[in-house]
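What you see is the complex with one protein chain gone and the rest in place.
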Amino acid sequence: MLIPKVLTKLRAQVPLVHNITNVVVTNFTANGLLAIGASPVMAYAKEEVADMATVANALVLNIGTLTAENVESMIIAGKAANLANTPVILDPVGAGATRYRTESVHRIMKEVEITLLRGNAAEVANVAGIKAKMRGVDSVSEHNNSEIALEAAKLLQVPVVITGEKDIVAVNEKLSIVHNGHQMLTKVTGTGCLLSSILGAFIAVEEDVFLASTAGLVTYGVAAERAFEKTKEEGPGSFQIELLNQLMKIKEEDIKKWMKVESIRG
Amino acid sequence: MLIPKVLTKLRAQVPLVHNITNVVVTNFTANGLLAIGASPVMAYAKEEVADMATVANALVLNIGTLTAENVESMIIAGKAANLANTPVILDPVGAGATRYRTESVHRIMKEVEITLLRGNAAEVANVAGIKAKMRGVDSVSEHNNSEIALEAAKLLQVPVVITGEKDIVAVNEKLSIVHNGHQMLTKVTGTGCLLSSILGAFIAVEEDVFLASTAGLVTYGVAAERAFEKTKEEGPGSFQIELLNQLMKIKEEDIKKWMKVESIRG
Partner (left out) sequence: MLIPKVLTKLRAQVPLVHNITNVVVTNFTANGLLAIGASPVMAYAKEEVADMATVANALVLNIGTLTAENVESMIIAGKAANLANTPVILDPVGAGATRYRTESVHRIMKEVEITLLRGNAAEVANVAGIKAKMRGVDSVSEHNNSEIALEAAKLLQVPVVITGEKDIVAVNEKLSIVHNGHQMLTKVTGTGCLLSSILGAFIAVEEDVFLASTAGLVTYGVAAERAFEKTKEEGPGSFQIELLNQLMKIKEEDIKKWMKVESIRG
């Protein structure tokens, strides 16, 4: 039972996670990282991102409100992270929604070696150029999500996490499917962005990206389930706050008790 | 009884609301839009705002922490929105507080056709150049707010919403006065900014701007009253969270039960 232990390792090591993220989710991301037991830092200026990425234990790039300056900073930070062996997580928020987003992701991926790509099915498909196989974003079935993840991982030669009703981890030809989580996550902004940063914290302490990503998804999903359980009479405001509470409260035993993972080796 | 039905229409259509807003309120705005049933997107880069505004169902421009780049992006987005018949809501936060804000609003309004201008009495008066009739911001009486709204709508040839102790909608010579809402809204940052974005969602689904704006104000005001009722022993932190809960919970029946609107046709 390796999955539940990664959280304990994370809390012992308190990884420093450097985020270059969007302006919508900064506060929630920092608080979520603190709650799970990591140490967040946000730094954007091209004059300092290389220094920060070098000392950090993970770098998270999120294009949710990208600008030309931010993309430049992401590339500088990403190259420094590559040199320092700092893992780099890329969250291609809204890839496909505008040409600029898709192109910026491609530019970043050309210049920076990515440790994990994390998005929803449409975003990942757009990045990998397998849009043709989708019949509109909404018509992507869960079965297809696994296919998209595996194919994107193969085409891009990068580990992939696709989140949705079920969450998929695809690394080389290995696949895990995580059934934890709750639909209320879609009613709170930034829950996907926070997840990407938390996956950064897990990968910072566990170099097996397949295990680290699966463990991160399970931990986050179980915390979300507990948070919904406590706030189901209330609503998304209370859920957001309770998710932070549960990210601090969750323990190895909770993960063992509630985890729902299928692992399929290719 | 048309007013309560606009919310139901909004939830059926899930309008995409593109916000170019200030850095203080992004998270709260996105969460409020999700809670009411809309789909928020934030995009700022001049390279992508035209694409986003074209596919969006409403565009909300908010100058709360404006910069030269943001103003440029607002104008590009606004022009694209005009071409695509996407309604444009302008929130002139702090107009009159600095010359730069007032001038930027004038520049935006010169280049972009605005569907609704939403601000407090001082901001709207400053934009319309009717400052002379005010004896300082605090001395503006509620009676005056109606006059300011009507006169600003006439001078600027644009529908106007002024919020305050009572909320005023002025479209051409029609006027409605909404008595819902709660003073605790003034103790939480961004409640006015969120309202502007929510009015964008209402206008996205109901092209009668007078009806849509009145319905949006009533819905938001009733949600705020319910939120205060539940958190009056606690304080502004709890009120902010409960407002998000109530924006999701509110239904047609609640609006029918609690709405307090005077409509005056000129």
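Each chain carries a letter (A and B) given by its place in the written order, and its residues are counted from 1.
In the analysis below, contacts are C-beta pairs under 8 Å (C-beta built on N, C-alpha and C of every residue); 3 or more make two chains touch, one makes a residue touch a chain.
It should be emphasised that the depicted structure is a prediction, and the values quoted were computed from it without experimental measurement.
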Absent-chain contact - pick from B:Thr8, B:Ser39, B:Thr65 or B:Ser263: B:Thr65
Options A:Ala43, A:Ala84 or A:Leu156, residue touching the unrepresented chain: A:Ala43
Which of A:Ala128, A:Ile148, A:Ile241 or A:Ile255 contacts the chain that the document leaves out: A:Ile241
For chain B, residues in touch with the removed chain: 22-25, 27-28, 64-68, 94, 97-101, 187-190, 234-238, 240-241
Contacts of chain A with the absent chain, listed as residue ranges: 23, 26-27, 30-31, 34-35, 40-45, 47-48, 51-52, 55, 69, 240-246, 248-249
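The rule is short, and it goes like this: only the chains that are shown with their structure count from here on.
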Chain centre separation (chain A, chain B; CA means) in Å: 33
